[in-house]
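All protein chains but one are shown in place.
Up next is chain A:
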Amino acid sequence: MPSNKSVSDAPITQFINCSILREHKLQREDLWVRGGRILDPEKLFFDEQGYADECVDCEGSIITPGFIDVQINGGYGVDFSQASDDVSGCVSIVAKKILEHGVTSFCPTLVTSPPAVYHKVLPQVKVHSGGRHGAGVLGVHLEGPFISVEKKGAHPEQFLRSFQGGGVVDLMETYGGLDDVAMVTLAPELAGSESVVRALCQRGVTVSLGHSVANLSQAEDAVSSGASFITHLFNAMLPFHHRDPGIVGLLTSDRVPAGRTVFYGMIADGIHTNPAALRIAHRAHPSGLVLVTDAIAAMGLPPGSHTLGQQVIEIQGLHAYVAGTKTLSGSIATMDMCVRHFKQASGCSVEEALEAASLHPAQLLGLSHKKGTLDYGSDADLTLLDDDLNVRATYISGEEVWRKDP
């Protein structure tokens, strides 16, 4: 059949035999892609009298928008906070491997580091689109150093900082610049944080609260100034208390400005958060839940002993211990594992589990007009899953970038 493509000559792909996540429901519909974007087939039919050039048989797969990981510290032996000379090469190694977990975009995360590390690493990590080479980089997540000493967790105490220079000055001095930074985690109780939160939000940087001993009121003030995320809820913050719920109280706070949502990251690996706590958070505020891996360099490495930097880590199943101890050294779950575990532990629907890893992080970063959904016009970043939510194939901009061996 001759084609009348009045709008574009780009080839049109039709994904058939699939269930797609659209309007918060899995629907048996075909998915159409052209020029790396989701296409409206009805418009194609009536306006252009066009049709598909290529059909991809998905064999009954679920198609979800590609997963977005906004907190990942490394993997496969790579640590993003290491000041190597080939940072972008290291980021690429991880970017390529996480395609296998259905992740199509991510925020490489740097933990608290000395300014020298930021000055060396940050200029080498640029926002860029994904493709065969790996998942796209949406920007860096800077977790620290403006955090609370009491809740430093595994962050090195000697590099923690406060806003003694007045706020924004300290940011620029420490980080060197904010280009290509997508998110900053800070403790809002630090003096001078308000102007920092406002300045960051004005630059389009997402501000997250974490590693903090803030009470609910301080947290709410930060949200009023523009903060919109909570870094790994429950971990590295004051526990919920019924007379001062602390940062956890943001989930049901009535001081969140109208029209805004407070999102919160959850590491749903079954280890960092008790499933009952996961359920409490989910039930209190389901639309704000964002699945993150918070994966460390040991993620993706086979079971056994590995030397990472100055540490020896032992991997047993989903646990990564400091060798010879039972001290957890970080998370090594992959994003697809987190999605499966979250669904099973919370009893939520498939759609909710998928949206926690795609739509919600996109909304958090203000990208939901082009990422995190299968709406017409969105980037065609797709993850194909079987009914048990195992990844079968991954697509970026409509191009297959990974497929599981049969």
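What we mean here is this: a residue touches a chain if its C-beta (ideal position, glycine included) is under 8 Å from a C-beta of that chain, and two chains touch if they have at least 3 such contacts; residues count from 1.
Please note the rule applied: contacts and distances are computed from a predicted model.
According to its UniProt record, the chain left out of view corresponds to "Glucosamine-6-phosphate isomerase" among "glutathione transferase", "Afadin- and alpha-actinin-binding protein-like", "Glucosamine-6-phosphate isomerase" or "Pyruvate dehydrogenase E1 component subunit beta". Of the candidate positions A:23, A:42, A:86 or A:244, contact with the hidden chain is made by A:42. Chain A residues in contact with the hidden partner, per the touch definition given at the top, are 1, 4, 30, 41-46, 48-51.
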